[in-house]
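Note that one protein chain of the assembly has been removed; the remaining protein chains are unaltered in position.
Naming follows writing order (A and B), and every chain is counted from residue 1.
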Amino acid sequence: MGLISGIFTAPLAPIKGVVWVAEQVHDQAMRELYDPESIQRSLDQVQLDREMGVIDDDEADRREDELLERLIEAKRGGNPHG
Amino acid sequence: MTVTQSPNRYLERPAPSSLADVVEIILDKGLVIDIYVRVSLVGIELLTIDARIVVASVDTYLRFAEAVNRLDLKDDDTSGLPELMGDLTERGAKGKTSGALEGVGEKVSSLLGGGDDDEDDEDSDEDEQKRPPRKRPSSSTRKRSSSSSSRTRKKAES
Partner (left out) sequence: MPFHVYGVWRADAVLPDGLEGLYDTPVTTVAEDGLAALVSECPETPTARRAELMAHARVLEQVIETETVLPMQFGMCMPDEQTVRHDLLVTYRPRLATQLSQLDGTVQVTVKVVYREDDALREVLHRSPRLVQMRDKLASIPPAAAHFKRADFGQEIAGELERMGSRDGAEILGALAPLALAHAEERLLSPYHILNTAFLVRREERPRFDEAVGKVAQQWQELGTVRYLGPQPPYSFVDLEAGDPAWA
């Protein structure tokens, strides 16, 4: 990722609020993307947005399809990004 | 049949179960014999991950504070998440490593397993013990007498 790779990782002593370790945060974020609970939350949100008219049916379908694909991948034991 | 309640009304007319409703149940519950579970992927392109957007999701406590701030619709100045992300990208681009996001710091501390701050982020799967027991199915409340406390656990339990 262009953003992350441009940052020097220089871990300081882990004092609250002052540490920036790009790799760990990135990996954690990846894990969260393939976390079934997180995906389920997103699916719920899409449904809510659909019901409230925030997004139209086509857009809702598109997002749900992508989330479903990710969920199945997660359940197969994958997080393709490690 | 799905029935959803909207404000100022009793239950609405039934609506079909949504994909979200269905997914939550049928992929996790019901009878299963592991060796016969077979699902193939369909080749839908997975979205490319934008790390900036994703990183914003890791700081839980800050989000609560921001959400409370937003309640005061009069003052519409504030450092909502977009501004936070702006800070992030700016610092990132300049290669600075100090003054990073509060929540991110806490998160990272816990990832590194050290530091003064051992508060674990609520969202982290590893921190399930910190969430109240009500999160998990509580076997004590299941009154089906012959059932053991466990359901058929799927290989997907992660």
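In this text, a contact is a pair of C-beta atoms (placed from the backbone, for glycine too) under 8 Å apart; a residue touches a chain by one contact, two chains touch by 3 or more.
From a predicted model like this one, the values you see are computed outputs, not experimental measurements.
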Item checked: Interface with the unshown chain - residue positions in chain A -> 16-17, 37, 40-41, 44, 61, 64-65, 68, 72
Next item on the list: Go through chain B and note every residue touching the omitted chain.
Entry: 1-11, 17, 19, 21-33, 36-42, 59-71, 78-79, 101-103, 106, 119, 122, 132, 134-138, 141-144, 146-148, 150-154
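The working rule: only the chains that are shown with their structure count from here on.
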Next item on the list: Flag every residue of chain B that touches chain A in the complex, lowest number first.
Entry: 4, 18-21, 23-24, 27, 39, 41-42, 44, 46-47, 49-52, 54-55, 57-58, 89, 92-93, 95, 97-100, 102, 104-109, 111-112, 114-117, 123-125, 155-156, 158
Notebook entry, point to check: In the complex formed with chain B, which residues of chain A make contact?
Noted result: 1, 3-4, 6-22, 24-26, 28-33, 35-38, 40, 43-44, 46-47, 50-51, 64-66, 68-77, 80-81
